[in-house]
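Only a portion of the chains appears, each positioned as in the full assembly.
Read from first to last, the chains carry the letters A and B; within each, the first residue is number 1.
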Amino acid sequence: MSFLRGGSTPGGGVNHERMEMAINEIEMITDVFNRIVGSCHSKCISTRYAEGDLNKGESVCIDRCVAKFFEVNKKVGEKMQNAGANASPATGASSFSL
Amino acid sequence: MDFSQFNSAEQAHMTKVIEKKQMQDFLRMYSNLVERCFNSCCNDFTSKALSSKEEQCVMNCADKFLKHSERVGQRFAELNAESMGPAKP
């Protein structure tokens, strides 16, 4: 998610733009984490709930699932950087006229 | 949306708010895309590596998602403009 990071501005006070970028990055990381928890739960955990421990199969599945999600995240991130964020699909909703 | 009734201090504030929202929306759309394409394309966890078939599926899914969002955005903007009615004189 390094494409979010701006340059470093040396100085004494609080650089609000830099703060906001860091907060955006934290929110994005948390969001990704929560989505991985949800997706890998659906992919790996049996909903029978016969016991409270993760069994061997579930544990191995989780490890692979998280790694695979990271790979997908990386591939998509590279693609987006190449394509340029210009063609942002979010512009539709953001067509507010000032 | 029509902000013409706003004074300049209010317009400046709204511009900042909108810019911040656009950034957040973009990030949310991105995470949402990754989640959706992962869920559709990755169903084999006998390996942690992405197979070439899975990778192709993810790339197509991402492409399609972006084109889908863009098309929805175009229709949305048109219908939103319509529902606002004709411009004021």
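As a convention for this text, a contact is a pair of C-beta atoms (placed from the backbone, for glycine too) under 8 Å apart; a residue touches a chain by one contact, two chains touch by 3 or more.
The structure displayed is predicted, hence computed values, not measured ones.
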Fill in the blank from the handout: So the whole complex, written with the displayed labels, is A x3, B x3
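Going forward, only the chains that are shown with their structure count from here on.
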Fill in the blank from the handout: Listed in rising order, chain B residues that touch chain A in their complex are 1-3, 11, 14-15, 18, 20-31, 33-35, 37-39, 41-43, 45-50, 54-55, 58-59, 62, 66, 68-70, 72-77, 80
Handout entry: Of all residues in chain A, those that touch chain B in their complex
Key = 4, 20, 24, 27-28, 31-32, 35, 38-39, 42-44, 60-61, 63-65, 67-69, 71-73, 75-77, 79-80, 83, 85, 87-98
